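What follows is one structure encoded as structure tokens, with my remarks underneath.
And then chain A:
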Amino acid sequence: MITAALLFAFACFGVGLLMCLWRMLVGTDSADRILALDTMVINVIALLVLYGILKGTAIYFEAAMLVAMVGFVSTVAYCRFVLRGDIIE
Partner candidate 1 sequence: MEIVVASSVAALTAAGVYLILRLRTFATILGLALLSYAVNVFLFSSGRLAIDLPPILSKYGDAGYTDPLPQALVLTAIVISFGMTAVLVMVALGAFVESDDDKIDMDSPDETEEGNAP
Partner candidate 2 sequence: MNHWIIAPVVLPALLAPVIGFVMRHDIVLARTASIFGAVAMLAIAVGLFVMSGGDPQVYYLGNWPAPFGIVLVLDRLSAVMVLLTSVLALIVLLHAVATGWDSRGRHFHALFQFQLMGIVGAFLTGDIFNLFVFFEILLIASYGLMIHSGGKDRMRAGLQYVVINLAGSTLFLFALGVLYATTGTLNIADLALRLQEIPPEEAALVRVAAMLLLIVFGLKAALFPVQFWLPATYANAPAPVAALFAIMTKVGAYAILRIHTVVFGPGIDATDGLVQTWLLPAAIVTIAIGAIGVLGARRLMPLIAFSVVGSMGTLMAAISAFTPEATTAALYYLVHSTFAAAVLFLVADLVVTRRGRDSLAVQPATVQNGLFAALFFAAAIAMAGMPPLSGFLGKLLVLDALRDPGTMVWAWAAILLGSLLTIVGLARAGSQLFWKSVSVTNDDADEETPEADEDPTKRPAGATEVAPTVVALAVLAALTVLAGPVSNYLDGATEQLFDRDGYVTSVLGTEGEE
């Protein structure tokens, strides 16, 4: 049952990733693309956690956490670039 639920969730987040990709490719604004990337990051975190459940291991946890961290930092950096040009000032 859990496996079935996991498969369903994989499908959901997988389709979600494709939707993000669509937004990323279509645009129209930089903000949309940054948002699409950020959403992808979140979907990926979910997928990593789900994969950990599927495999019954905690080994992918760090990856999920690190993705969360760098996802945030890079989103901010992208936005700062559009907003200010210089991301560190």
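The candidates were selected such that all candidates are chains of the complex that A comes from, given by their letters.
As a working rule, a residue touches a chain if its C-beta (ideal position, glycine included) is under 8 Å from a C-beta of that chain, and two chains touch if they have at least 3 such contacts; residues count from 1.
Since the structure is predicted, the reported quantities are computational estimates derived from the model, not experimental observations.
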Complex member in contact with chain A (any copy), out of 1 or 2: 1
Residue positions on chain A within touch of candidate 1 in the complex are 55, 57, 59
